[in-house]
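With one protein chain withheld, the remaining protein chains of the complex are depicted in position.
Up next, chain A:
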Amino acid sequence: MIHSLFLINNAGDLFLEKHWKSVISRSICDYFFEAREKAVEPDNVPPVIRTPHHYLINIYREKIFFVSVIQTEVPPLFVIEFLHRVAETFQDYFGECSETTIKDNVVIVYELLEEMLDNGFPLATESNILKELIRPPTILRSMVNTITGSSNVGETLPTGQLSNIPWRRAGVKYTNNEAYFDVVEEIDAILDKSGTTVFAEIQGVIDACVKLSGMPDLTLSFMNPRLLDDVSFHPCVRYKRWESERVISFIPPDGNFQLMSYHISAQNLVAIPIYVKQNISFFETGSSGRLDITVGPKQTMGKTVECLVVTVHMPKVVLSANLSATQGTYNYDPVTKILLWDIGKLNPQKLPNLKGSLSLQSGAPKPEENPSLNIDLKIQQFAISGLKVNRLDMYGEKYKPFKGVKYVTKAGKFQVRT
């Protein structure tokens, strides 16, 4: 399946290669570079590139291209999903997945890649298993290792690998047993010029941080499970229980993981927490323009909107912006043409406003289209869909765990057309 992997940074330097079958010359990447050049933006590089004898499937993540070489037919999503899993594993191990951390930990990276694929077919991708095979680096451990000469590599096969719950390692012990769940909802919306909703839906995930000893069997139930339109689960969740009782029953992996994600579709009415009044206009003459944006609360259910940020991708001809904000700070980057207005907390009494003039490149025609606004926001302790966790029960272990649920609403791809 997956023949080789090349990691390439944004500048086009190939800084890591790994082959699972016979070696493929790195010159194969020339086809990738060609496509990369043609695409201008890294986002526009086609994920699948054909070369005379091979196929290159690549993903772009954290400013790194993961380019894999394929020789025969394979479901492309299989490869893409795997590459993302590799990136996630790096993130999990080193805190971030960047060129520097990969270069610093090249030996662990190599050991990981060796374990994750055998002959191009995934062997161990569960983080719980990998962590037993290759322990993640910590400052303490590397110090101990240099003194005692012990290694980072496990000597026995992780028990998870053989069981039918490969995601959990055996013999977990904690002094404080705790289970935390974060319900994070993101609103994807497109609002049109007049403020009416063109499209809105909610994407939610439940992130869990479970630190429980032994082999706990958890059951999470919701007050209103019918809200959930479409769900996907971590492999630990028992589908049948969900189908029959609408409860989530699972033996959790140890540590952080994403328990489930769900989707509340456009058919349901989605509350939009804020409204935006905007007026952006470019004048025919004088190569200038005006900008006036006001943000106000709409359906917030009494909660405060925080971390409000408005991002505008200005047209290329906008040279500079001379604005004044009643709240927060703004910044216009003339190179990337991005106007960023960081508002912070939304005060319903005094609505934040950004107003002023834009100066355009003289002589250039005025832009056809007004730029659309991208909104970022956060509402703590509130899930916009109204989803509520009812209770969490634990079976199979004797102790009483500490339980907690947190709700956050964020803006996902929230766009206001102008």
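One rule holds in what follows: a contact is a pair of C-beta atoms (placed from the backbone, for glycine too) under 8 Å apart; a residue touches a chain by one contact, two chains touch by 3 or more; residues count from 1.
Keep this in mind: contacts and distances are computed from a predicted model.
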Protein that the absent chain corresponds to, by UniProt name, given "glutathione transferase", "pantothenate kinase", "AP-3 complex subunit beta" or "Protein YIPF": "AP-3 complex subunit beta"
Touch with the omitted chain, as defined above, among A:Lys173, A:Arg226 or A:Lys240: A:Lys240
Selected from A:Arg50, A:Lys63, A:Lys277 or A:Lys298 as touching the chain missing from the view: A:Arg50
Option touching the unshown chain, where A:Pro137, A:Pro166 or A:Pro252 are the choices: A:Pro166
From A:Arg26, A:Arg290, A:Lys303 or A:Lys388, residue that would touch the chain that is not displayed: A:Arg26
Contact footprint on chain A, counting only the chain that is left out: 1, 14-19, 21-23, 26, 41, 43-44, 46-48, 50, 55, 57-61, 70-78, 80-82, 84, 106-107, 109-111, 114, 118-119, 121-123, 125, 146, 149, 151-157, 159-166, 168, 170-171, 188, 190, 192, 198-199, 201, 203, 214-215, 217, 229-235, 238-245, 249, 251, 258, 261, 263, 265-267, 313, 315-316, 365, 367-369, 371-372, 374, 393, 395-396, 413, 415, 417
